[in-house]
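One chain of protein is taken out of this complex; the other chains stay put.
Here the chain labels run A, B and C in written order, and each chain numbers its own residues starting at 1.
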Amino acid sequence: MLLALPAGKSAVLIPQLLDAGMKVVDGGPDFRLHEASAYPRWYKFEHPAPALLKEAAFGIPELHRDEISKARLVAQPGCYATAAILALAPLAKAGLIEPEIIIDAKSGLSGAGRTALSLPYLFSEAAEDVSAYGFPAHRHLPEIEQELGLLGAAPEITFVPHLVPTIRGIFATAYAKPRVPSSQFSVPSQTEEAILQCMRDFYADSPFVHVSENLPHTKWTSGTNHAFLSARVTPDGKRAVLLSVIDNLGKGLSGQMVQCMNLMFGVEESGGLEARAVYP
Amino acid sequence: MLLALPAGKSAVLIPQLLDAGMKVVDGGPDFRLHEASAYPRWYKFEHPAPALLKEAAFGIPELHRDEISKARLVAQPGCYATAAILALAPLAKAGLIEPEIIIDAKSGLSGAGRTALSLPYLFSEAAEDVSAYGFPAHRHLPEIEQELGLLGAAPEITFVPHLVPTIRGIFATAYAKPRVPSSQFSVPSQTEEAILQCMRDFYADSPFVHVSENLPHTKWTSGTNHAFLSARVTPDGKRAVLLSVIDNLGKGLSGQMVQCMNLMFGVEESGGLEARAVYP
Amino acid sequence: MLLALPAGKSAVLIPQLLDAGMKVVDGGPDFRLHEASAYPRWYKFEHPAPALLKEAAFGIPELHRDEISKARLVAQPGCYATAAILALAPLAKAGLIEPEIIIDAKSGLSGAGRTALSLPYLFSEAAEDVSAYGFPAHRHLPEIEQELGLLGAAPEITFVPHLVPTIRGIFATAYAKPRVPSSQFSVPSQTEEAILQCMRDFYADSPFVHVSENLPHTKWTSGTNHAFLSARVTPDGKRAVLLSVIDNLGKGLSGQMVQCMNLMFGVEESGGLEARAVYP
Partner (left out) sequence: MLLALPAGKSAVLIPQLLDAGMKVVDGGPDFRLHEASAYPRWYKFEHPAPALLKEAAFGIPELHRDEISKARLVAQPGCYATAAILALAPLAKAGLIEPEIIIDAKSGLSGAGRTALSLPYLFSEAAEDVSAYGFPAHRHLPEIEQELGLLGAAPEITFVPHLVPTIRGIFATAYAKPRVPSSQFSVPSQTEEAILQCMRDFYADSPFVHVSENLPHTKWTSGTNHAFLSARVTPDGKRAVLLSVIDNLGKGLSGQMVQCMNLMFGVEESGGLEARAVYP
């Protein structure tokens, strides 16, 4: 069962569904964070099922494929979190970057959903505008910290989301410092290539994540479950820029939920995801 | 006083304001139609001040400059009505077109207002979309019929409004049959020139209306009180196409209200309207 | 072989391809018009293969399914022509409308193609703008007249194309006078239903054309080979408004070319057309 309810609602409902023997992929935030203590702070409710927080698999198959395959309950990450984690996970795991990370994300408007009838989402307000919002404490931040922390040293993340006038697409630009032995790479281009190779290796068996030296466009992902990643290193070799694009409603939401469901039911991971699904 | 209230509200309020000695330009529809009997049909209320319907000036200065100058009460037309009437009034008055007219109008989204928090106006719904709505009985139709009927034979109008993904601008394309003596114009290009000249003459003293053989763009009007008109005649001379563009919030609403107010107070007609006013 | 060359180029190349035994769907205009005499006027070249003009099937399967199935050469219509013809063909064939027709069409920008590097197609020019162009003599006009003329009385068409700021989609609004015996339909709603039923019957076996009383949106067609049609009749019963939406690059170009190719090779008409194809 694919589910997407407001924060706090599925925390109550899902335990009953699991008791009834169902498998659940939750599109909401109620099971994304493993620590119950995080919920009052980030989501303003006491979590009623803390044991399930430990059990729930975090729904990025490229990081948790085995866990998802065996799970009763999968928590689909936020769209920003998926974009950012995909870019940073290989490097965090390989220890190739320092823990201090900046994530500057740009999102289309459909992330707000069809029920979000508020002023900033009207065409006349959103078109011809760029703005930042929801920081320094956006709700997708703790899940990014959680997932990258599981792979390496506890990250220190600054995350600033922006709204741009597209229907779909998230473009995440992450800034980090390479942590490479100077003996190993003598020039920045080698650092860049090492980072790209690290990303390629990490996603070698993942059909939906594509690593390239070409700078990506959100348009490439429209209506799909694909993610495109790239990286650049500054000429002094001191700073890496990591780029990640997804469709916020595809890999950022329902596409990835289907991908998780496929794993849970033992069918082909890309089943139902070859065709594009574009609305709006 | 410039006023814009929901239908039915200013019909009650405005008589009191006039009694208190105020001059009023009403941006709503309550005094646009001269016949009280039209209100139950088009606006679903019994008009409480039918005498004022006869007194109110219809707020297009290019048609009613003297009347507006002496008025206590001016009724600002709908944005579609202004665009369509500007294109057709010169020809209706000169008897250069047959009464049967088609008006195909395309409007940006800001016409719905900032309080219009409904699904079709969300960026994700409106962007990358074109649609038609509100016909065969859109509320701006009776005021177009009224105004053109005052100038010539009672028109038979088909009016279809469309939404296009721009913030501002109305593009009205009107289709009519030229009524020119065949003896007078032997080739269609002469008919076209006769129509353009008729429009130029009509607006000779109107600083905000510009007639040209160049096809207009809504972008030309953005943030202004200007209107651009043009015309084409088909090669067989049987059909005229009249084009009219305005900013729906400028000449289509608040710009024209200021223009009327200037006339009512005896100041320069274009006062306060040289600068652009762009939001959103 | 699917082919799309500038006007005049495929008229030379295609006869050689046919001689070599190939089947060709031509996306360009060189074989759309059956009369060789039309080419110097509309396309500025003398046609080198007039016999093939008689042989070529016009590539709208909903009108010429059998002919296309047996053809060596199919001429894909212009995108505007497909949208307009789909709306009007059923009524022209049934004699339900008078010959005098107005087609007001609104197109997204991708119709110009990726090689159209000219000023009007730049984002900064096209965004926040609506304009009309290319009339009274747009090149898609003669093929609309040809096809509707084959079905009924010779039509007299006024066709005005407009550019609106969407990537994809054509919205065609056609205006015609119903020709129904007053004895048959006593109220306009019956005329409206008769028109819708006529359209439904005509497309009963066509999987890609959908007739509904709901007003269509271009967004519904994005990335697909589908067309949505609707109709309205004015309260006095004197005027019918016919609405047609397609994706200009789908049913308006490559989608329909694949549909034709399927018929020519005897495979399922909708083969390869279930999935969306969205770029840009």
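Just so we're on the same page, a contact is a pair of C-beta atoms (placed from the backbone, for glycine too) under 8 Å apart; a residue touches a chain by one contact, two chains touch by 3 or more.
Because the structure is predicted, anything quoted here is derived from the model rather than measured.
Trainee: Looking beyond the chains shown, say which of A:Ile167, A:Leu196, A:Val209 or A:Val258 touches the absent one.
Mentor: Touches the omitted chain: A:Ile167.
Trainee: Among A:Glu156, A:Asp205 or A:Glu268, which residue is in contact with the omitted chain in the full complex?
Mentor: Counting the whole complex, the residue in contact with the absent chain is A:Glu156.
Trainee: Just one of C:Glu67, C:Glu100, C:Glu125 or C:Glu193 touches the chain that is missing; which is it?
Mentor: C:Glu125
Trainee: If I consider the whole complex, including the chain that's not displayed, which of C:Ser10, C:Thr82 or C:Ser110 touches that chain?
Mentor: Checking the options C:Ser10, C:Thr82 or C:Ser110, the one contacting the hidden chain is C:Ser110.
Trainee: What chain C residues would touch the chain not displayed?
Mentor: Within chain C, the residues that touch the unshown chain are 108-110, 112, 114, 116-119, 121-129, 165-167, 280.
Trainee: So which bits of chain A touch the chain we can't see?
Mentor: 102, 104, 106, 108, 125, 127-133, 135-137, 156, 158, 160, 162, 164-169, 171, 173, 175, 215-219, 222, 232-236, 238-239, 241, 243, 245
Trainee: For chain B, which residues touch the unseen chain?
Mentor: 127-128, 219, 222-223, 274-280
Operating definition for what follows: only the chains that are shown with their structure count from here on.
Trainee: Could you say which chain's mean Cα position falls nearest to the mean Cα position of the entire protein shown?
Mentor: C
Trainee: Let me spell it out: compute each chain's centre from its C-alpha atoms, then which one is farthest from chain A's centre?
Mentor: B
Trainee: In angstrom, rounded to a whole number, how far apart do the mean CA points of chain A and chain C lie?
Mentor: That gives a centre separation of 43 Å.
Trainee: Report the inter-centroid distance (CA atoms only) between chain B and chain C in whole Å.
Mentor: 33
Trainee: Centroid from C-alpha atoms only, then distance chain A to chain B, rounded to Å. What do you get?
Mentor: 50
Trainee: Return the residues of chain A touching two or more other chains; collapse runs of consecutive numbers into ranges.
Mentor: Expected reply: 127-128, 280.
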